[in-house]
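Every protein chain but one is kept in place in this view of the complex.
Coming up: chain A.
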């Protein structure tokens, strides 16, 4: 067979495989949106959930998911950024840093249930944080940190070595080079890393069941005192997130419209992740363009 025919066959096979992947994705997302969107209404998005009656919404769960996401990123991003910069820019190549890298790899492959149980034993029980948003955020930080660190390190390493040399040769200190040259150039990659991890956090259920809890006390959105138990800002209160809610309805929901609520909540979950991705990408490009003056 000549190279041309082989090339055509290979192209056909690759296109077919991509087609299969796209088809599965479209079917899956389409099914969820198709079955779920009819149940989504303003009332559904804003009202509290019902345990026994039909007509419950997901307002509190939606808020909890976003609140937990922001809190988790606030904790994990600075740590991951520092660790990523250290590992790539400063760390000498020796057994200590190799051990750190291996530990990160191992940590990143931990099943989230294990992270959740670990968080339950350590934060909820041992540190007496109880089932709370804070426990959940810390557990999710454990879950998120390895991948975020890894991907930040990867985006730093994609900046050409020449840029680093250019900065140093101009008489910049290492920190000035990292902050002024490397970081802006790695920014789109770092933002992608944050977005990807945000999607994971937003959709995570198993690690939260044992840490943030499965109950959603009714929130009073007029109460912004962070120490009041009904305040949405209180991070010592238990908080059921959207993903946990979906899991719970499907495993033990007894409200008459359980399947409708579950379908609607799933559609909202997917849409939220989608909107989050698109807007974060847009924002990232804007910042990058502003820093680099590119078009």
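Following the convention adopted for this analysis, a contact is a pair of C-beta atoms (placed from the backbone, for glycine too) under 8 Å apart; a residue touches a chain by one contact, two chains touch by 3 or more; residues count from 1.
As a convention for this text, contacts and distances are computed from a predicted model.
Trainee: Going by UniProt, what is the name of the one chain that was not included in the view, given "HpcH/HpaI aldolase/citrate lyase domain-containing protein", "Tryptophan synthase alpha chain", "Phosphate ABC transporter, ATP-binding protein" or "3-isopropylmalate dehydratase small subunit"?
Mentor: Spelling it out: the chain absent from the display is recorded in UniProt as "Phosphate ABC transporter, ATP-binding protein".
Trainee: Considering the whole complex, which of A:30, A:78, A:111 or A:160 touches the chain not shown?
Mentor: Counting the whole complex, the residue in contact with the absent chain is A:160.
Trainee: Given the contact definition stated above, which residue among A:45, A:168 or A:287 touches the chain not shown here?
Mentor: From the options A:45, A:168 or A:287, the contact with the absent chain belongs to A:168.
Trainee: Just to verify: which one of A:58, A:117 or A:181 makes contact with the chain not shown?
Mentor: Checking each option in A:58, A:117 or A:181, the one touching the absent chain turns out to be A:181.
Trainee: Where does chain A touch the missing chain, residue by residue?
Mentor: Those residues of chain A that touch the unshown chain are 93, 160, 162-163, 165-173, 176, 180-181, 184-185, 291-295.
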